[in-house]
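Worksheet: one structure, shown below.
Shown here: the complex without one of its protein chains, the others still in place.
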Amino acid sequence: MTDFGAAISTAFALVVYLDRDLSEVVLLSLKVSISAVIIASIIGLPIGAALALYRFPGRTIFIVIVNAFMGLPPVVIGLVVYLLLSRAGPFGVFGLLFTPTAMIIAQVLLITPLIAALARQVMETLWLEYEEQLRSLGTTPLRALGALLWDGRYSLMTAVLAGFGRAIAEVGAVMIVGGNIDHVTRVMTTSIALEVSKGNLALALGLGIILVVLSVLVNGLVFFLRGNNRQGVTP
Amino acid sequence: MKTLFLRMMTVAACFMVALTAAWLSPTARAETPFIIVASTSSTQNSGLFDYLLPKFQQSSGIDVRVLAVGTGQAVRLTRNGDADILFVHHKPSEEKFVADGFGVERFDVMYNEFVLVGPAVDPAAISSQTEAPAALKAVAQAAAPFVSRGDESGTHKRELSLWQAADIDISQAIGGWYRETGSGMGATLNIAAAMEAYTLADSGTWLNFHNRRGLKIVLRGDPLLFNQYGVILVNKAKHPHVKSALGQRFIDWLLSAAGQSAINSFTIEGERAFTANAPADIVSSDKKQSE
Partner (left out) sequence: MILADAASILPLELKNVSLHTGQKRLIKDISCTLEAEDITVVIGPNGAGKSLLLRLCHGLLTPTSGSIVWHGAAGRNPSLFQAMVFQRPVMLRRSVRANIDFALSLRKVPRHLRHDLIEEALHRAGLNRFAQTPALVLSFGEQQRLALARSWALRPQVLFLDEPTASIDPAATHVIEEVILAMRKEGTKIVMCTHDLGQARRLADEVMFIHRGRILEKSDASTFFDGPKNDLAEAFLRGELLWWHRRELTPP
């Protein structure tokens, strides 16, 4: 139990003294995961909405695959992206490996299915409710899409936050494609892994506490910004 | 309500713009020339690079980016062309790397040792031993718990060669008192500490390892435990994109008097972690680092 006590005081000290390495690592974690979640949302939300609204051959299989990919192991994605970005691989010429860009790419692949799957569920439920009335009013598919995205915005926000949570918490993908290079691609999770491997358990745990607090702060910020959900019924 | 949500969207949009700006703006780091060195977690965990590389950067202006992975992965990465320099501690792999045409030339840089660590109670009574194979034999006879990295790293391969020297077919014991973690040195030490087991570790990682619990060094000094590090520049013929000029400057510095003395001056809690042993003729030729 002494580890926990030491961990908390270590975490506290790091934050209070604005440890330079810590702030670097935290900023990079946020930069990578927030960029990834923004890109993944731009791709995933429309896919989810389209899956909810349109019927096309193979739709069921597509939904099953998207749902299954919610649980893709990060380390597998890391490996696949490494193979793609390696100099020996198809996209090696871009020299993206071991840069934050590679990390963002890997995380986008990781969380897009999650966001798409959750968005689809939200949209489908809403569409079930709205379809008849909207068709009666004479909606076009595009207007319907817009109405669903707007009306479902709170649930969609939760989906996006779920994606962010998954991204900032994973270590397998960013370790392989980023390389945990000091000052360049070292993020919170890979730092924790490194400190564990050096036996610095208290420091590792302290970093872990900071990571959890960070996640809570981000979620809290979103909740605060969305205000009270005065719409009465949560979609 | 809608206004609040719009406010949030505006904040998010500003954030995105700021993020993009931060991304695209050239940072000091982005403009600094850099090389990628594929090395092992043993050198990383010891803290050597944190000490050494700033010195090199100061004199040369080159940023050295270290990938600390297992020896096997380091060699693979460099063969693929994803690193400019290979800096590991398994001579057979290094020589094969050069022989296969991927490396220009291999140089000795520094050495330290492997150590056998184990629980203070020492159930196999190793501390009375002086030779590694005999000590391992004692472990096998006592069926004392032993943790192996099992990841085909340099350390792992050295460990296997020791079992061979002791005439023991270790594959029989897997899953029993002999446990393979398939992990790096640090993770393996954590497990050995928790299991109160023996394990083979490189001294660099061990000296800087802070979760020893009851573990201590039970055997060291056997010549079979000698641990040599070598450095190789990737061959431009195989990988045209490799940064040969910058990489060569790093190797030159490592092998120069300045680099060698820097290595020698690195200590962990007062103890020297690595001993520089580049060939004397290269050290004395002292290729100066040009600004």
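Which chain is which? They are A and B, in the order written, and residues in each are numbered from 1.
As a convention for this text, a contact is a pair of C-beta atoms (placed from the backbone, for glycine too) under 8 Å apart; a residue touches a chain by one contact, two chains touch by 3 or more.
Here the structure is a predicted model, which is why all the values come from computation and not from measurement.
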On subunit A, residues whose C-beta touches the chain left out of the figure: 129-130, 132-139, 143, 147, 150-151, 230-233, 235
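Simple rule for what comes next: only the chains that are shown with their structure count from here on.
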Where subunit A and subunit B are represented by their mean Cα positions, the distance between them in whole Å: 32
Of all residues in subunit A, those that touch subunit B in their complex: 31, 34-35, 38, 86-89, 92, 95, 97-98, 153, 179-184, 194, 196-201, 222, 225-227, 230
Of subunit B, residues touching subunit A in the complex: 1, 4-5, 7-8, 11, 15-16, 19, 22-23, 29, 36, 41, 44-45, 49-50, 65-69, 77, 79-82, 184-187, 189-190, 193, 205, 208-212, 239, 241
